[in-house]
Structure formats: structure tokens, C-alpha cells
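Let me give you the structure first, and then I'll get to my questions.
Missing here: one protein chain of the complex. Every other protein chain is in place.
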Amino acid sequence: MATGLKFGLIGSGFMGRAHAIALHGVAPTFGADYAVECTVLADQPLDRAQKAADSLRFQRASGDWRDLVADPSIDVIDICTPNYLHAEMALAAVEAGKHVYCEKPLALDIKQSIAVTEAAQRAGVCNAVGFNYICNPMMQVAREMILAGEIGEVVNFRGSYLEDYMGDPRVPFSWRCERRFAGAGALADLGSHLINMAHFLLGPIGRVCGVTRTVHKQRQQPDGIVRTVENEDVAQALVEFNSGVPGTMEISRIATGYKCGLAVQIQGSRGTLVFDQERMNELKLYRTDDTSGRRGFRTILAGPEHPDYAAFCPASGHGLGINDLKVIEVRNLIRAIRTRTNASPDFAEGLRVQKVMTAIELAAQQGGWIVPERITAS
Amino acid sequence: MATGLKFGLIGSGFMGRAHAIALHGVAPTFGADYAVECTVLADQPLDRAQKAADSLRFQRASGDWRDLVADPSIDVIDICTPNYLHAEMALAAVEAGKHVYCEKPLALDIKQSIAVTEAAQRAGVCNAVGFNYICNPMMQVAREMILAGEIGEVVNFRGSYLEDYMGDPRVPFSWRCERRFAGAGALADLGSHLINMAHFLLGPIGRVCGVTRTVHKQRQQPDGIVRTVENEDVAQALVEFNSGVPGTMEISRIATGYKCGLAVQIQGSRGTLVFDQERMNELKLYRTDDTSGRRGFRTILAGPEHPDYAAFCPASGHGLGINDLKVIEVRNLIRAIRTRTNASPDFAEGLRVQKVMTAIELAAQQGGWIVPERITAS
Amino acid sequence: MATGLKFGLIGSGFMGRAHAIALHGVAPTFGADYAVECTVLADQPLDRAQKAADSLRFQRASGDWRDLVADPSIDVIDICTPNYLHAEMALAAVEAGKHVYCEKPLALDIKQSIAVTEAAQRAGVCNAVGFNYICNPMMQVAREMILAGEIGEVVNFRGSYLEDYMGDPRVPFSWRCERRFAGAGALADLGSHLINMAHFLLGPIGRVCGVTRTVHKQRQQPDGIVRTVENEDVAQALVEFNSGVPGTMEISRIATGYKCGLAVQIQGSRGTLVFDQERMNELKLYRTDDTSGRRGFRTILAGPEHPDYAAFCPASGHGLGINDLKVIEVRNLIRAIRTRTNASPDFAEGLRVQKVMTAIELAAQQGGWIVPERITAS
Partner (left out) sequence: MATGLKFGLIGSGFMGRAHAIALHGVAPTFGADYAVECTVLADQPLDRAQKAADSLRFQRASGDWRDLVADPSIDVIDICTPNYLHAEMALAAVEAGKHVYCEKPLALDIKQSIAVTEAAQRAGVCNAVGFNYICNPMMQVAREMILAGEIGEVVNFRGSYLEDYMGDPRVPFSWRCERRFAGAGALADLGSHLINMAHFLLGPIGRVCGVTRTVHKQRQQPDGIVRTVENEDVAQALVEFNSGVPGTMEISRIATGYKCGLAVQIQGSRGTLVFDQERMNELKLYRTDDTSGRRGFRTILAGPEHPDYAAFCPASGHGLGINDLKVIEVRNLIRAIRTRTNASPDFAEGLRVQKVMTAIELAAQQGGWIVPERITAS
């Protein structure tokens, strides 16, 4: 059996579990070359770490994430903790010469994002951010189609990421509502994925204009204390890509009825693509080249003829799930480490995404257009 | 047989025919009280008018629309001519004491819109604009649901009107591309409907911010001469209703694949509504009140339990078509005339819509937020 | 104004109104050549006829349908009464030398169907049955595609017509539940449309095998008396076309949730077509000729490039409604009368449909396969 990279995972919540499942699944799926070792899992308290290590089949548990960073046997630090811990952990890992695989958003703000990005570049370690949605075979093929000109010249972008996990005003106040723990609100949690996807498909965003809104201004803590929510429930933006393509973005954590409504529409002069993560195995395509009277949006079902699908299943239309995207993401990371190339998306992309988020917030405050590229840490 | 209102119709193109079909269909559909007479049809040259009058079953034809205005037997002037003729015709009709039924957009610009609106109000005649999409039973019930609080407090609006009739750069230059004949581009042709629908559902729009873009900057005339397109192919806007609800709008006449993509999504704190004119007999509704594990967007099919549907068909799900919306619109007009109440939507709404359109254009030029209400004719 | 055919309409319920709307709409829609006169409307009592004639804009009313048959000025007798009256009325009309336009099902049983079909053929009058669903532009284009081999060799048919108008056991007992008034149940009311559509698309059905079931065996009359339902709620059949293509059919009037679920799927060796009347402006098409990785079902929206659509609207995707199908049906009838050709579908088709219905009933009783063609009146 291949002796693979040794992973130290921090956090065993939603994402910690998804990463663990993916680390175990990557070799069976993509082959022995991608075998990794689930070496240590850190969480706190130690108890929780131990329980998680057992079920997630890590060799050891630790109650202190710094153990992992200090452990010379660990190759990759995998950060699945709340946003406010990303920068600190990533910096420590990078400084210890570890590769870093960090959940999105990269950090709380521009300053932190710049710090970790520059530190990682200086250290020359592989660095990746968990923007899993672009790993979807349907997103990969969408990108290929756009680049190959299959939909002609792109003329418009429309993107949204709608969920409703905070739609009920009775959803309690949590760390997600506090600036110092979460940074932005819907923008950081959901918008970061959408912005990354937009970049992936159409390149960098050149300027933005937007609004943000906190609809449910106060929420109760589990202990009954009423707190003021510090970040936005909703953000809406006009964007313009460097290529000149205009677009819109809508991001909401209170969009009643939507569960994973990460959707994009890319209009081109000769075709249009439509994708919605809630139907993640489908890509809609319209082509003007089809015969008159026979044109219409096609629903393409994911299959082995699309990138990376065949590793999971040789039959079309059988369907991948969200956790499978993490398996592809992990494969990408391992490949990057092995080939000493940049991971993609890397911290630099995490920083670019952060700048767009911040630009939307600034635009919302100032009322005009903002150029993300020009934003600095101060 | 009931002796009804006498109509003088001007124009026999797309809308002229749709109006004629509706004038004939309104009594069979809504009953004898709504019987009207198709008295004169004007078009030019007279030939064309005569041929149209024959097939559209009008009693007489005229080659000069001013005949209709001058004819004392005519009760209603029905304007189905290109945009640049609306104001002139409406003014003449109003001054002759006729009721006026005018296709959208009301006029070419704010100045004209104010002129006709004020003239109609002074004359005390009934005045209506052809914003037929809000006549859809599913739009009527959507409005009822919003007003009754069935989706809770409204928190967000998302609207788009996407078509692709000018998506191909080879579509020739026409009057639609010229300011003096069409006014704005996609905004006037499609955006006017969307803005009216937004008003209908959520009340007046308080401020806007937006961009416009002419993607295909030049088009060839049928005679081969290349002309510069004078108005926008695409408009995108952030809007804020007077109620404080934020929203986005996307309007395009080059949105490849879309044929009548007038779509709205209204998110509320306890439910969400989604409508798309391409599936005009469906309304999607999500309700947080449904039992956990059983929640989801419902596709409600139009049926006799919804406003005005039963007049067409006693059975659910059998489907209305676009021309049926005009029948409802005509019924509304006749009812307004009979009951001496305001038509809805009336010229005043046509003017409000014009202001929002103009505000988006101004915002696109100036880069910030514009308050439509404050726009004046100059 | 063109002096057209003079229509005598019998019945002013669901279908009587639909026919009247269509008679008024056909000329505005298809041109002066199709102008007809709405001459007399018969219903009973006279009162009801008079009221209907007024609102449906017929010149005269009659309380006795035999008046229309006796009236030499009437060209066409249009039968929109309950099933058990079709044969009697059609026979009388045919014998008086009138053209006949009869609602489906043609008659109550094989015997009646043969009688009226033969009488009409002997009389040489134009005869048509109201199978409106095949008038849909999307059905017409589907047939063209099949005939042109666009989906290759047809290998399978799947059809269903599901409604739920009698799904609630509390729906009262009515004439629809009695053999002598309705003939068969769901088979006659819904199945007749489906069988006709199957014929239209794939030619005659050669043999069938099936089951029928009355789920709600008793229903209460409005007066409280409980009656036994005499015909089936549900029918299911295996069919084989003369061409050898196998198929299935499901027909139900108690299919909870379905309102007009007349749906067909035709699989071919090089493509598949899918249609559902609840989305009557859409046709789904899959083509194996599309490039690998880009294949999928396309949703084609009805538009002017499809048969008959342009008469209603020059713009794609704006949507026809159920009543528009009747306008096309009336146009077909008038054209047949004018050109002295057979209407299609005619009584002979009504008889063929009846034979398939009866064959399914027989198969349900006898448990094996039945050849419709061999069924005789006895």
C-alpha cells in the first residue's frame, strides 16, 4: 500500500467530517497514488477529538491543534475550524513548513488574508482553500465550454447563493453573527463561494457596486440574552469583470425555501449555460447553432464524459453528492503537492475573493462603484 | 345583444392583432356585459388597414388614425403603434374626450409621459396602459398572497425580463434601435413590464442604481447600411422599494435562450413566491408553515380557484395563453369605463414606470443611486 | 366582411363556451377566410340558451336543438352536450345534410359510433371530433419529427392521461358515473384523447391488454342518495401498434394532484420526445446526434417556427392556452369543409378510438389481449 501524505485535521464539525470522509475516499476513488494517512485529528476538548478520531478513523487525537503544527511527521494541516481561527492556524502551519488546506473564507478580513497569503508564498508550501463547488464536474465542463467559445462571446453573468438557514428570526445568535468570529455575514459564508465560482468561470471581477442588509437585526442567544447581529443577512451587487462582462450577484442566508441555491447563468452570444447546485448533477445549455424549431435548453446530466465523474461511477446520470466534491478537492490538493505546483484555488484566490467581498461592503456604505484590486489592508 | 363600447384600433401588427382577438373574445369569455364593438381599424396605408379590418372583423377601416379621433361614434381609442406615436395619438384622443387604451411603454420619455398623463387626468377620460402580464391569474393571486401576509414580511425582490430577439448580431437595425422612435432599448421594451410587475406586487420603487450596456453596438439596415444602435441591449439594477425591501432587476433583449423570461421571486420571512412567464400557468410557493421534512416549493397550477381563470375554463391546469391576458386586460378597461373608476394600470402608472426606467439610465451614467420620484421632465 | 359558414351550437357548458370563444376567435386569428357566423345556440331550457346566446354573441337562441337541424340556413351543427346525446344529435344533423362537429367521445359505444360514422359517410358531410389536444403546435411538430425520422426508428410509446376531478370520494354521483349517460368512465372521458393522440403520432393500435378499476365504488347524489358508480376510475393498458411498437397507457380520473396530465413519451433509436399537456407550450427532445458530453433533453418552447403558432403570436415562448387549441380545431374544420376534404380527426377516427376503449374494457374482463379492429357492434 502506498505510504501517503500525513494529514493533521483541525475541527470535526460539518466540514471536519466532510474532509475526513474525503481523505478516506480519495484513494479508493482516484487510485493508490492518492492514498493519504489520516494521522492526527485535533479538536477541543480532547474528548471530542478522541471520539471524532475514532469514528473518523484517525490514528491519533489531540486536544491542542498546536501539537499538529509541531509534529514533524505531519505533512498537511487541514483547517476546518470557525473563520476566526483560520488565519492564526494557517500562519502557524505555514511557518512550520506544512502544506495548508484551509476552509473558506480564507480569513476574517483583508489584513489577515494578505498575511496568510504572503506567508504561504514565502514559505513555498502548497496552500489551498476549500471552495469545493468549482470541483463539480459540471462546473469544470462549464468552464471548458466557455473557454472553448462554445457559447460564443460571454455577454452577461448572473449569480446567486441563496440559503435560508437564518431565515427564521428565532434562529439563535451565534458566532456567525459576530464580526470578530465570522467577519462578514452571508457575504463571507456564501458569497465567498459565489465569487470564487464567478472567477473560475469568467476571470477576475474589476468593479462592484452593492447593498447589504441585516433584516433580522437582533437575535436571542441560547441563554436568552438578546444580541445585535453585526453582519449582513443579504448582499446584492452589480459587478463588472475585467473582461467587461457585466453581472449581478445575490447572496442571502435568509432566502426562505433555498437550501443550497448556488446558481449561475452565463449568457453568451451563441449560447447560455445555467447551473444550480441544488441540482448539482445537471447543467443546462442552450445553443443557437441548433436547428430552428428544435432549439431549447438542454439538461445535461453528469456522466463519465465529464471531468472527474468517471472516478466515482462509470454510468451517466447516477449522481454525485456534495461530499464527492470534497474528494475531488482533496485529489487536487494532493496532486498539487506531488507535482509541486500551485493548488487551485489557493490562498491568493482566497485573498481575491476577500477583496471582492470587502468591496461590496464598501460600496454598500459609500453608494458607488469600488475596484476590489485597489483595496488595501488598512 | 348588448350594445357595447365602440373601439377604434390603431395598428394591426403584433399587438393590434392581439387587441382585436381580445376585443372579440371578451364577451364570450366574461359575459354580455362586456360586449364591445370593433368599429374602426386604422393603419397605413389604407390597404393594410382594410385587409386587417376584414380579417380582424372590424366594421370599417381607415388609412388615417385621426379619423378615429374625430369620429364621434368612437368611445375608446386603442393605440397599438410603435412607441414614438403613443404620445401624439393619446393626446389627440384625450383631447377629443375619448377613453384611451395605450400599449406600453406609455411614451418615449418623461416629458411625453407627463404630458399625456396630465392631459388624460384633466379630460377625465379613462386611461389604461397595456401591461398585460399582471393580468395573469397567477400574478393576481401572488399579489393577494403578499398582501394577506401569506409569505410573512417581504424581505427581498428579484426580477428579470430576459428575451433574445436581438441576441444575434445579424438582427437588422430597426426603429427599436433609435432613440427618437423607441426611447430606451431593452428597458423600455421589456423593463417597463418588469417594473410595472414589481410595483403591482410590492408598491413603488424608491431608489435605483444600475448599469446599461449595448453589446452589439452596430447593426446593418436591411439596405446594407451599418448604423449605430442608440439604446441599450442590457440593463441591470439594484432597486429599493419605498417599503425598504431591496431587490435586483435584470433586463436583456440579447439573453440567448430566453423567449419570454419575465420572472420574479419574492422572498418573505415565512414563504417565497417564484413566477416565470415562460411557465405562465404555474406559481411556485414555499411555506415555512409546512411540517418539517415535508417542506418544499409547490408548483401551483392555475385553476378556477384563482382570479379570472374560471371565465376561460372550469378545469384546473388546462392552461391560459398570452392572448388570454389581453382579454382580462380589456375586461378591466371596460369595467373601469363602466364604473367610472380609474383603470389600473393607468397612465399615472405608465409615468411612474417611465421614471424608474429613466432613473436606471441616469444611475448608469452617473454611477450612484437615483430617486425616480424626483426626476422631472427637463 | 366575409359571409361565412353558419354554425348552430348545442350546449353552452364547459365545451359550448370553449367552442363559442373559438368561433369568434378563428377569423381574427387565422384571417377573413375563416370568418364564420355564430347563428343559433341551443340549450335547455330556452332561458339558459338565451342567456348563453347573449354573452356568447350568437344571433339567436333556441330551447330545442331540433330547430337547428331543421333550419336550412345552418351549415354546421356543433355538438357540445353530454356523451349520451352525441349519437342522436349527430345522426339527425347528418340526415339533414349538415356538417357535424362533435365533442369527444364520439358516442356511448361501438354500435352508436358505427351508426354515426356510416351515416356521415353516406351523407357525404364533413364530420369532425373534438380531439383538441393534437391541434397543439407542439404535437404537430412532434408528429412531423417522428415522420421525418428525427428520432430514428420508434421503439416505445408511453402515454398517460391523469386528472383528479373525481379523486375525492365526496365528489357527488353524476351522469358521468352512469353507463347510459357517459358510456365508459375515465376511458371515455380522458382515454379517448390519449388514444387519439397515440394514433396521431404512431398510427393505429393493433392489440391491447388491460385492467380497469373503480376505486370509489359508491358516491352520493346531491340529494343524499348513495349510488353505485357504473364505470371505471382507472384504466391501465399495454398496447401494441400495428407497426409493432409496444406501449403503455394509464388513464385516471382519481390521480391526485394531476389536473391535465395528458403526457406522452416516444422513444426512438436516435432520440426521444416527451410532452405533457400541463406544460403545453413545451416539448422535450433528446437527440443522440448531439455531441458527447453535451447531450440532454432540450425543452423546446412553442414559437412561430412551429405549426400554427404564428397565427396567435409572432414571438416565441409567449404561450398558447387550451382555448387556442379549439381555435386551431375550428380552423381545421372550416378548411376541410371549404376544400371538401375529410376533417381530421373525423368520425372514423372517433370510431377507431371507441374500439380501442372497448378493447381495453374487454381485455380487463377477459384477462388477455384483444384486437380492437375485430370488435363489432354486438
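Per-chain numbering from 1; labels A, B and C assigned in written order.
Assume contacts are C-beta pairs under 8 Å (C-beta built on N, C-alpha and C of every residue); 3 or more make two chains touch, one makes a residue touch a chain.
If you're wondering where the values come from, they're calculated on a predicted model, not measured in any experiment.
Participant: I'd like to know which visible chains would be in contact with the absent chain if the whole complex were considered.
Facilitator: A, B, C
Participant: Pick from C:T288, C:T341 or C:Q365: which residue touches the chain that isn't shown?
Facilitator: C:T288
Participant: One chain is left out of this view; which of C:G124, C:G149 or C:G367 touches it in the full complex?
Facilitator: Result: among the candidates, C:G367 touches the missing chain.
Participant: In the complete assembly, which of A:K111, A:R179, A:K259 or A:R338 touches the absent chain?
Facilitator: A:K259
Participant: In the full complex, which of C:L46, C:V211, C:A315 or C:L362 touches the chain missing from this view?
Facilitator: Final answer for the missing-chain contact: C:V211.
Participant: Looking at the whole complex, which of C:S12, C:T81, C:N127 or C:T272 touches the chain that is not displayed?
Facilitator: Of the candidates C:S12, C:T81, C:N127 or C:T272, C:T272 is in touch with the missing chain.
Participant: Considering the whole complex rather than only what is displayed, give the residues of chain C touching the chain that is not shown.
Facilitator: With respect to the unshown chain, the touching residues of chain C are 151-152, 155-156, 158, 160, 167-169, 209-211, 213, 215, 233-234, 236-238, 240, 246-248, 250, 252, 254-258, 267-272, 286, 288, 295-297, 367-369.
Participant: Determine and list the chain B residues touching the chain excluded from the picture.
Facilitator: Within chain B, the residues touching the omitted chain are 141, 284-285, 290, 292-301, 303, 305-306.
Participant: Just the residue numbers, please: which parts of chain A touch the chain that's not shown?
Facilitator: Here the touching residues of chain A are 1-2, 14, 17-18, 20-21, 24-25, 27-33, 35, 54-57, 59, 163, 165, 258-261, 277-281, 301, 303, 312-324.
The rule is simple: only the chains that are shown with their structure count from here on.
Participant: Report same or different for the chain B and chain C interface, where same means the shared residue numbers exceed half of all residue numbers found there.
Facilitator: same
Participant: Quick check for you: after a Cα superposition of chain A on chain B, what is the rotation angle, between 0 and 180°, in steps of 5?
Facilitator: Fitting chain A to chain B on C-alpha atoms yields 180 degrees.
Participant: Measuring centre to centre with CA averages, how many angstrom lie between chain A and chain C?
Facilitator: Measuring from centre to centre gives 54 Å for this pair.
Participant: What whole-number Å value describes the gap between the mean CA coordinates of chain A and chain B?
Facilitator: Measuring from centre to centre gives 41 Å for this pair.
Participant: What whole-Å value do you get for the distance between chain B and chain C if each is reduced to the mean of its CA atoms?
Facilitator: Comparing mean C-alpha positions, chain C is 35 Å from chain B.
Participant: Please list all residues of chain C that touch 2 or more other chains.
Facilitator: As it turns out, chain C has residues touching two or more other chains at 301, 303.
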